[in-house]
Every structure is written in structure tokens, then in C-alpha cells.
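Just one protein chain is left out here, and the rest sit where they should.
Our next item is chain A:
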Amino acid sequence: MATIESLQKKIKELEAQLQKERNEKQQINRPKITQMSSEVVDSNPYSRLMALKRMGIVDNYEKIREYTVAVVGVGGVGSVTAEMLTRCGIGKLLLFDYDKVELANMNRLFYQPHQAGMSKVEAAEKTLKEINPDVEFEVYNYNITTMDNFNHFMERIKNGGLKEGEPVNLVLSCVDNFEARMTINTACNELGQNWIESGVSENAVSGHIQFIIPGETSCFACAPPLVVATKTDEKTLKREGVCAASLPTTMAVVAGFLVQNTLKYLLGFGDVTYYLGYNALQDYFPSMTLRPNPQCDDNYCKKQQQAFQIKEATKPKVEKTEEKVEEIVHDDNVWEIQLVSETTEDELREADGQVPNLVEGLKVAYTTPAPTQASNEKTVDSTEKSLDELMKEMQGL
């Protein structure tokens, strides 16, 4: 058995070791910098960013410290996005995610094996604060799609800016599912909050970013989700035993697009992109602007559209010339061949509903039919029973 003396000695040794580790760490963690300097010295973490001013790309790079960005979802795309913004010296980041770090995440960037089991937001905050202690953080480990959390989520978007009570400047959606995207869409339409949606396909070989200005550009509910066509036959896509594949490459490319667009928007340089797709198999990048759907399912989207129309009407008009596309007419048709469809165009249009005009290489994931008044469908009868009675009836089955 160890004597008290030997134990005390052991404690002293361990204390010394701990102090040494702490000292080393302190040296790594630099103190906060109050003002961004453009001085080119090895010790200035912002020198290469401030050089953008000298090169005439950005007028006022240091303004980045006044901005707050909310990153929703800190997985393969969101964590890299948050790291890029941190390294760029963003003023404040709000991070939302309810997931934990797992070893299955290690094929993507940012998280490390020793963080397995930690909540993603907690692990991300720790790493990012070490990289750049100037950035302020607010992190929330919850699912934004449920009633309880949604109200809080919306409140933080509205009030979570650098100065409490001011809205964040931009919301970045880096989530991996339709439900969460629709949730962000709902919140941003209600608040009139600009946001950028991002995504990588489940087969990992395509991705996109889409800048949404409520009322001005298409919201996420205006049309069925867009798909970047990769010329792979979906019927041959094997889904045996897996839900989703992922590549660090595609995710980092999309995160890069996302943050590049964010910087251009916040700092006002270059052209902000409204939609940018990435087809990794053919290296094709479709880009376009999507206008909102006047029949959008989201009432707040329609309200924002009206507000935007009123705002636009007060602006001076710019004349636009439209290009005419010549129709192809075959001069002779000796055999009088005609193409006849089995369904009329009206029927097709009704079955497909509203489909947005898309550039080549893009399609909608699915179509939804135009609303119809079908009378022969069997719906629930109107009932005199109360909710409590129905609940009891269900329990009694």
C-alpha cells in the first residue's frame, strides 16, 4: 500500500504537470484584439484579410466585426462554415444543433475523434474560441422544429445580434433535412430575415446554395425542393442499407460557396448569387435568380411579396428589352407526322401544379398538383365529440 508521503509526492508531480500544460495552453490562446490591424507581421491574425483592402477587393474589411451570423446545423457543412467565419473575424456567431459528435462524422472536416460524445455546438464553440477569441458565441443544443424550441429560436434570430435586441444579419441553413429547412423558412418569412439555404444531396455528388430575401426571391416553400441533375439514373441509385452518403470534398465546396456569398453580401463586394448549384460528377455549376411564387403556401411569404411590390413601385423604373426566341418550324412534313400526347396539356399542368422556370441542369425534386375541389374523396366526418372524448376513445381501442 502506498504511504501518505508517496501519495503527496505524486500529487505534487501531477500538479506541476498540470501547471505546465496550462502555461503552454495560455501561450497558444492569444489575448483578444480590440482593433483589426492591417500591419503585415507574423503575429497579426488579420493581416492577410486586411490585405483585401489594399488590393481593392473590399472597401472596409474591418466592418466584418459588426456582423452577427446564425449557423443552423453544425454538421459537415455548418461546422466548416462556422470555422471559416471565425477565421474571417466575424463579430458574433449563433450556433444551433441538437446532435452529438460521432465517430461516423470523421469522414468530414472539423470535428476530431476525441470530441465523440460531446454535443456538436459545445465542441464547435470550444474549438472556434481557441482559433479566434475575438468572436462572440451563443450556442443552443436543441431541435428547432418542435413547438417549445421554435419560439426561442425565432426570438434569438430577432434579438441575438451583437447588441442585444437587434436581429442577426444573416441566417445560414446548414441542416440536413426538409423539416428543419421549412422551419427556418417559416421563421425567416415571419421575421423578414434574409437567409441562405445550403445543401448536399444524399448521394454526396451534388449541392447548392440559395439566397432567400423574403418577398423578393423565391422562399423555400415557393416550389418543391430543387435538385441538381447529375445524370445518374435515380432508379439505379442503390440505397440498400444506407440513408445517406457524404464526402468531405462536396461539403467543403458547398461551405465555401456559402461563406463566399455571405462575405460578398455582408461586406458588399462582387455579385451576390441567388442560386448556385454544384454538380460534382460533371463539374457543372448552374446559377440563376428565382422569383417568389405568388401562390406560395406560406402566408407570410405572400405578405412579404406584397410589401416588396409596394417598395419596388416607389423605385424609378429601368426599361428592359426582352429577347425573342425563334420557334423552330419544319418547312416540309410530307408524311404529316404529328406528336399527340395521351394527356392534354391542361391535364399535365394540373397534375404538376406550379413549376418554376429553371436553368439547364436543375429540376424540381417532385411536383405537387394544383389545388382541386375533389368531392368524391372520403374525409373525416364533422364530429360533436370533444378532443378529450376522442383521446379517450383512442386509448380505449
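Keep this in mind: contacts are C-beta pairs under 8 Å (C-beta built on N, C-alpha and C of every residue); 3 or more make two chains touch, one makes a residue touch a chain; residues count from 1.
In the analysis below, contacts and distances are computed from a predicted model.
J.: Could you check which of "Ubiquitin-fold modifier-conjugating enzyme 1", "Radial spoke head protein 9 homolog", "Molybdopterin synthase sulfur carrier subunit" or "Translocase of chloroplast" matches the UniProt name for the chain that's left out?
T.: In UniProt, the chain that is not shown appears as "Ubiquitin-fold modifier-conjugating enzyme 1".
J.: Which of these touches the unseen chain: A:137, A:150 or A:308?
T.: Considering all chains, including the one not shown, the answer is A:150.
J.: Touching the left-out chain: which of A:310, A:359 or A:391?
T.: If we include the chain that is not displayed, A:391 is the one touching it.
J.: Using the definition of touch stated at the top, determine which of A:79, A:183, A:206 or A:250 touches the missing chain.
T.: Among A:79, A:183, A:206 or A:250, only A:183 touches the chain that is not shown.
J.: By the contact definition given up top, give the residues of chain A that touch the hidden chain.
T.: Touch with the absent chain occurs at residues 99-100, 143, 145-147, 150, 177-179, 182-183, 185-186, 221, 224, 234, 239, 241-243, 297, 365-369, 377-381, 383, 385, 387, 390-391, 393-395, 397.
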